[in-house]
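Okay, so here's the structure we're looking at.
Complex shown without one protein chain; remaining protein chains in place.
Labels run A, B and C following the written order; every chain starts at residue 1.
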Amino acid sequence: MENKIYLDNAATTKTRPEVVEAMLPYFTELYGNPSSVYEFANQNKKAVDEARKIIANALGADISEIYFTAGGSESDNWALKAAVDAYADKGNHIITSKIEHHAILHTCEYLEKHGVEVTYVDVDENGIIKLDQLEKAIRPTTILISVMFANNEIGTIQPIKEIGEIAKKHKIPFHTDAVQAFGHLDINVNDLGIDMLSASAHKLNGPKGIGFLYIRKGIKIRSLIHGGGQERQRRAGTENVPGIVGFGKAVELAMATMKERTEKEIKLRNLLMKRVLEEVPFVRVNGDKVKRLPNNVNFSFQFIEGESLLIMLDMNRICASSGSACTSGSLDPSHVLLAIGLPHEIAHGSLRLTLSEENTEEEINYTVDKIKEIVDKLRKMSPLYED
Amino acid sequence: MENKIYLDNAATTKTRPEVVEAMLPYFTELYGNPSSVYEFANQNKKAVDEARKIIANALGADISEIYFTAGGSESDNWALKAAVDAYADKGNHIITSKIEHHAILHTCEYLEKHGVEVTYVDVDENGIIKLDQLEKAIRPTTILISVMFANNEIGTIQPIKEIGEIAKKHKIPFHTDAVQAFGHLDINVNDLGIDMLSASAHKLNGPKGIGFLYIRKGIKIRSLIHGGGQERQRRAGTENVPGIVGFGKAVELAMATMKERTEKEIKLRNLLMKRVLEEVPFVRVNGDKVKRLPNNVNFSFQFIEGESLLIMLDMNRICASSGSACTSGSLDPSHVLLAIGLPHEIAHGSLRLTLSEENTEEEINYTVDKIKEIVDKLRKMSPLYED
Amino acid sequence: MYTQKVMDHFTNPRNVGEIENASGVGTVGNAKCGDIMRIYLDIDDNGIINDVKFKTFGCGAAVATSSMATELVKGKSVNEALKVTNKAVMEALDGLPPVKVHCSLLAEEAIHAALWDYAEKKGIQIEGLEKPKSDIHEGEEQIEY
Partner (left out) sequence: MYTQKVMDHFTNPRNVGEIENASGVGTVGNAKCGDIMRIYLDIDDNGIINDVKFKTFGCGAAVATSSMATELVKGKSVNEALKVTNKAVMEALDGLPPVKVHCSLLAEEAIHAALWDYAEKKGIQIEGLEKPKSDIHEGEEQIEY
């Protein structure tokens, strides 16, 4: 399917050709297992180390603090479950937010069934966590604060530095799900007081199925996947060498192009928001206007329902999303949109457009034209519209 | 590094060029997230379904019983931990063998720390599990039997059908770690009475970082990685589409070529064993002579130590292994060799050679010549030799 | 995800709109997904459905089942219309994905609600027609973590 307009980069991104290029030798030529002793495998070991170094540098971390995983979900699961295990002697209370990704929320649900207590802190109408509520939620038994860096649906960026300070003040480890932020925003784990950080390569033009968990030295850890001695004995499983190499390359490119790329995205994003707000009635933009991922737009169109909108956009070759991709198939309205206070039926009419630097002004203008047409058509069909 | 002789296919295999070819479009062209609703992502969904079907067919399973993971280790961890969670009301006892891979053994250790009771059944001198001991170990609280299909070090194939019958008779779910067997041996989960099965693509010329867990319909499961609704809500994380497609292609090829390929491997393996046994004194072959993976040879050379042997082979361009790759860095002698009754110092002098159909007779003969030279040299250096 | 027929009815829905002074109007909502459907019936003195229109706030399946359901009841007698079940609508659409079965219930219930309204207005009783629920909620498999 050529000449589609891909506006769903928060769901996943195109792997950059340079990234695939970097991965290729590690399939059929340098296919050795990095744990082997012979020279042939040494080259894999070096390639893995190199990728680890690129990533550590991008975060201001040490290479020994980066642990590769199979993606953001595994990293999130690991961070939470390991903390619960390792700090069991201190307590069993976790603080998180109401608008986390399901990889955090469902893990919390699971942990709650196993005796862990979880406080879900509210966010304001822009999706920003209530810091006073967060600090008040701290108990002597609190063993972890986990708040996402930037939200996958509405793009809101959290006050990570402030959360880091609160966590430090109370000596509580601080984890952040940075799956949407890493490679798109500047992140220095030391400046921000982050103790653990999850990321996933396919959100920054790297391959799917590879992620990492940053774990600050001194944080107690336990394994999630037990077995061989890979990843400093902390994450078993033969290393996904091509994936790791691809992740390294993607991070290298993401860091090098960040400024220019996000400037371009912001320009396109602003054009998109401006035109829709001016030309479509009964619409709102969800999420913070300023503290927002460069490439994220999230609209709610009153009186219409998201899926219908998506299908009609699709028929016009526009790839978009309503809520997060991994929850499609679910009929519930987005927990994020409910958390920022949208009523049920408006939450249902939401549309997420997440851009990349490859999008053009022409594409954005075409998309706005189509949105206008489709919203109009669907509203004519809606029993809510003229009520 | 060209013209090496790669004899470590149990550690990992070369990804077949056809497999890489099949994966490529899913990086840069068909990069969509299979959970998305638009047509562009539909092609990914179909590709994932297609791979699932190939794999299900290879096992005689239903497509709804195949759950993709990040590899054999995750599958093993998942099978054990999920069973413990799901069958907690029935009991807390697991039966396994003494010669499992660390992905099973270390998970058992972890579970033991969390109140689970584990019986490690002995094996005989060829590495075959003692079925009477296994059956006697069954308690009313036994919730899982987990015995590997074929051993990664000594290649011994377990009496899976018999274990399946015992498990069925006592109504206990039966898991098998088939990471070394899948794609190399015929496996039908129904004929063999297997309820769960772990596999990993990179052991059968597929890519690293992708595996699956087969879970028979009716077996109670819980998730290991919580989050989005992927894999029938059982394994969260954006699908590793290229990995899954590559896995499917690798299985397709492995099944199609199995007969011819293993015949060739057996011929080479027998040549290798015959020559070494005839030409090198003080050597033994570990593992069963008949119930053995087609490509596995495992020798113990008295009076010498494995790592020295490996390094010298490496200097002659021969890639081999001593024990399993993922435990190198560990100094302990192989738990498998100790379990079949080898004394400590003989276990230390073991060499695993695992062939592929790409190996030639010439390579095997060269390898034997080198082994002779090196063993001789190292023995001359050994304080044990003339004692 | 959807069959061609579903896509056809979704893209070009038949009978969208309202009927002024309709013989019967039924509105139902689905508590599960928050979607809403309204059906207008024009029924003549012989009890034949002369015209039918709908408005739907809902997913693609909801729009398509509304459209198909209106086609299936148009020209039918009230009693025949009663037999237009969600299964019949789904079959006419060549099926729906499992997660979307409940959407077709919305269409069935909306017709029933409109017929109920018609019967109430006429002061008659239609055999086999129960007072429709205004909320449809279907059980879903609960996943244990």
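Everything below uses one rule, namely that contacts are C-beta pairs under 8 Å (C-beta built on N, C-alpha and C of every residue); 3 or more make two chains touch, one makes a residue touch a chain.
The structure presented is a predicted model; accordingly, all values stated were derived computationally and were not measured.
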item: Of B:E50, B:D122 or B:E307, the one touching the omitted chain in the full complex; value: B:E307
item: From B:E21, B:E109 or B:E279, residue that would touch the chain that is not displayed; value: B:E109
item: Contact residue for the chain not shown (choose from B:T28, B:N57 or B:S382); value: B:S382
item: Interface residues of chain B (partner: the chain not displayed); value: 106, 109-110, 113, 303-305, 307-308, 311-312, 315, 329, 331-333, 344-345, 348, 380-384
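By our rule, only the chains that are shown with their structure count from here on.
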item: Between chain A and chain C, centroid-to-centroid distance (C-alpha), Å; value: 40
item: Rounded Å distance, chain A centre to chain B centre (Cα mean); value: 33
item: Chain B and chain C, separation of their C-alpha mean positions in angstrom; value: 55
item: Interface hub residues of chain B, defined as touching at least two other chains; value: 37, 223, 226
item: Where chain C touches two or more other chains, by residue; value: 145
